[in-house]
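The full complex has more chains than appear here; those shown keep their coordinates.
Chains: A, B and C, in written order; residue numbering restarts at 1 for each.
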Amino acid sequence: MKNGFTTSFNQVSTSYKTRVQGIGKYGLLAAFLLICIALSVLTPRFLTVQNLMIIVTQVSINALLAFGVTFVIITGGIDLSIGSMVAVTGVVAASFAHPDTFPVAVPLLMGLLAGVAFGAFNGFVVTRSNVPPFIVTLGTMTIGRGLALILSNGRPVSNLSDSFNFIGGGKVLGVPTLIILLIVAFISCTIVLRKTVLGRYMYAVGGNEQAARASGIRVGAVKMAVYTLCGGLAALAGILLTSRITTGQPNAGAGFELDAIAAAIIGGTSTSGGSGTMTGTLIGALLIGVISNGLDLLNVTSYYQQVVMGIIIIGAVVLDSLHNKTNA
Amino acid sequence: MTSDTILQVRGLTKTFSGVKALDDVQLTIRKGEVHALMGENGAGKSTLMKILIGLLTPDSGEILFEGNDLTTGNVGDVLKRGISMIHQEMLMIPELTVAQNIFLGRERSGGLLRWLDDRRLTEKAGALLEQMGVAIRPDMPVKYLSVAQMQMVEIARAISNNASVIIMDEPTSALADAEVATLFRIIGELTRQGVAIIYISHKMDEIFTIADTVTVLRDGKYIATRPAAELDIDTLIALMVGRKLDSLFPVPDGVPAGEVMLSVDGLGRRGVFADISFEVRAGEVLGIAGLMGAGRTEIARAIFGLDRISQGEIRIRGKRVVIHSPQDAIGHGIGYVSEDRKGWGFIPGMSVRENLTLASLRKWSSGPFIRDKQERDVATAMMGELNVKATGPDQLVTYLSGGNQQKVVIGNRLLAQPAILILDEPTRGIDIGAKAEIYRLIHQWQQRGVAIIMISSELPEILGMSDRIMVLAQGKQTTMLSRHEASQETIMRYAMHRDRDTGPTGE
Amino acid sequence: SEKGAGGGSKKLVVGVTMLSMQNEFIVNVHDEMAKKAEAEGVDLITVDAERSPLKQVEQVESFIAQKVDAIIMNPCEVEASSPAVTKALAAGIPIINVNSETSTKPSAFVGSDDVESARIAMKFIAEKLGGKGNVVMMHGYMGQAAQIKREQGAREILKQYPNLKLLAQQTGEWDRAKAMSLMENWIQSYGPQINAVFAHNDEMGLGAVKALEDAGLKSKVIVVSIDAIPDALQAVKKGTLDATVFQNAEQQGSKAIETALKAAKRQAFEKQTLIPFQLVTTANVATFLKP
């Protein structure tokens, strides 16, 4: 009975390959490169090492948040509290970062701890209650904002040590620390997602929770892990932001959640869970960053910038999906 | 408990929102036996199995596995202790590959941050599938598999766990005879090694082929356990249904077929099927037979407008039509019951009533408004006609047993009063009583002049219902048999037919 | 750098980053800058920081990469926008803060002190009430520079009048609709106890006025806010809004451009141009209303 299958396999396998592992991603990459080429033609200031470095620096905070939320969305969840976590962790870190108080590791650790604890709380409520993650994290988004204001007394926490400010604002061998950290985070997140059992289970939980459960996967533990991871990455973003603007702002990060989620979804993460890649998310974040930078360089009037921004983002994803269609 | 008893269940009870799905059920499984669990749709078989595997927790009762208590309610634990399960609803992760699905949860012992070795998984899965004699690529995402292929993957997953008890909940519902034979061969090997199999199926012949012992449930209650050798089909049906059943297939009444309703000429879809030509008349049943992957479903999908065709034409009542979408097809009076009832059949979050009337809703409404009472009456009547077992028209379809869900899907299409009805595996997972009802219904609609195309992997069904039978092999039409010409042997011969033109295939 | 000096043949380019182009006052300041730049024959590159100091720092980085001749920044935050100043100065590009300050000293500052505006507003309330009564305060977005400074100014005055009680305070997020709802709830809570409302901006002040009018309480409650946007001036003229504090957008805008040009051309310039606030009441509103 083997004989009958060979033909249909071959064609099935080609059609799936193009879609899944291959060109699908490149559709977005193509759209992204197209925009870059267009900008290079339109303004000579775009394609300079300095400007490209600025773009990556600017993108890095959003990209870190987007990585975290990609984990969460892959499991079929959502995290709206990342913006507030940026504020809380930033304020916490800043409170320990005044000159001549603690060594720089302390604000770092305290900030990360705050983010991990916040994320774990999200995970705990999501797994222990029947409440949809949207509501849980919308709730903790509000709570987090309040906490940041309470902790900072509603005022920016400033006067931070130089070593702390170096974390997000310095350069190593001419390369901004933010870019280095972004690359490290990207590689780590990719490894977690693609090479570890945990990553596999994320896809499983998001792809079909019942099936995951039936395979003996501890669904609750996986969810705890992704929300905690997301909290940790938000903390990293919060610390870097604080260090970059040399203040812990209680109102920092407002609205960041939408940008981060947008980067993930533009990058091909499905809102219904079960699919998504870090590379896609990174390209998504870069796309947003490049458009925003390009519009500034081209001196497009502020109001029109928003219109153009919206159109290009929809356009890029349309291009991406058209590309997938013709390949299918 | 005798020495070779491996699993014992006593006094098990489970209630869903006040309805008793299981009521004081018992079950004893011995090493190396094939123990069939029988019962009508909704009898509680799957519920019992889900409790065994730890997916559901019972309200009361005890489960002993190898002498120890098993009521932990933790699937991972149960799997590790040596029980595995083929799930009726094929629980798989669409985006993951065959290999990744087979070894899901068992990638490696240890923590969540352990390293994955996908190449090893793929090799292992490839070897396993090869050993089973199944040609499925281990690196293909399961979302591209046909239902039958998925079922084979489910089987591979269950047997790869080195379990001492394997639960098989309707493992063959989507399989044709050849694959069923493969499964039986595997079961034979396993039982020889002392593995116990709990086997659930609505296909009676399978039970009498492989079962050693049979336990019957009815309405959630334990009825009896008998050695299979002491049972005959009528006794078994009587135990399951609580009464005797009349003949399965209606007697053909020789009513002459009417005008040609649907004709298809040289239909093809690149790489899937080609040169398909046939016609169906009003009041006629055309059966389509073939092996798994022969392309039967693909033809149905193409006619219904779900897939594009690359050549050929479709005529309805002699007029050439172009069908681009299901709406087009429905506009031309075609109704389609998919083999994949969860994917294309019903809306799980809707009630039985809403599902039944969905395709014909315009008929039960004035302007934009639904006529509530009429809708309810129509639905209730259809529930009666199909004998749908539900707490009422407002019960959600998700909570129905598989067979009853299938009836709801058929009822939905029937209410739309199609002139041409395509049924793809219409009795998949349906108990014998319900099967008889569905055959009776098909017959009734045939008498009313509906042209029916019935795709089925169950040869008795094809033979029992069809006026003519088209056989496919590798996407090509190999013969068209009349009712008198057809027999299991002829159909199988044509289904295995290898077309010279395609040249040698395979390695 | 070579092109800036002496204002040679090449047009000068000034990068401008504004706090928020959705705020009417800020838009006015920017419009004045654009008008002035046009007259002087300079190119403006304007970007909107959308109230995000991070974005603002990035925008200034981008200006530096583009080698603009001067930067005008309308800072989002005192501290958080400071790195932008540091970076511009390090790159040798003059940076002028307009409207509000940063903790790092820029090349020059053009604007007014937000604390002062709140002092003026609260003082008016105190005098109107004869130093005795109950006040409620509507804050802007909590934690933003303008909110912090306006709160600070108000509290300074409240301290001077021990019989002036702060009955309630809450954020109206700079928004008219939110402020209206907030005022409605306060009316439920305190009713006739409220003698005056101080709102951190006119939008919120006008929301409060609307709620008070609907409740038929306007005649009994004093409402004062800051910015003197056209709507607010109309309201002052009609007598519904008791007072607003005028910030001179026109002067801030044109002075900022003037200073930036001088700095770019390496000419001498004022390090600090303070433009005074003015209290607007029915008595003097006519002079502020544009024909």
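Here is the rule we go by: contacts are C-beta pairs under 8 Å (C-beta built on N, C-alpha and C of every residue); 3 or more make two chains touch, one makes a residue touch a chain.
Quantities reported herein were computed from a predicted structural model and do not represent experimental measurements.
S.K.: Given that one copy of each protein chain type is placed in the view, how many copies of each are in the entire structure?
M.R.: Stoichiometry of the whole assembly: A x2, B x1, C x1.
Convention: only the chains that are shown with their structure count from here on.
S.K.: Chain with the smallest distance from its CA centroid to the overall CA centroid?
M.R.: Chain A is the most central one.
S.K.: Could you please state the distance in Å, as a whole number, between where the Cα atoms of chain B are centred and where those of chain C are centred?
M.R.: The separation of the two C-alpha centroids amounts to 70 Å.
S.K.: Flag every residue of chain C that touches chain A in the complex, lowest number first.
M.R.: Interface residues on the chain C side: 18, 21, 45-48, 53-54, 57-59, 61-62, 65-66, 77-83, 103, 141-144, 148.
S.K.: Using the touch definition from the top, list the residues of chain B that touch chain A in their complex.
M.R.: So the residues of chain B touching chain A come out as 53, 55, 75-80, 85, 87, 91-96, 100, 104-108, 110-116, 133, 135, 137, 140-141, 144, 178-179, 182, 271-272, 291, 293-294, 473-475, 498, 502, 505-507.
S.K.: Which part of chain A faces chain B closely enough to touch in the complex?
M.R.: 1-9, 11-13, 15-16, 20, 192, 194-201, 203-204, 207-208, 210-218, 221-222, 225, 274-275
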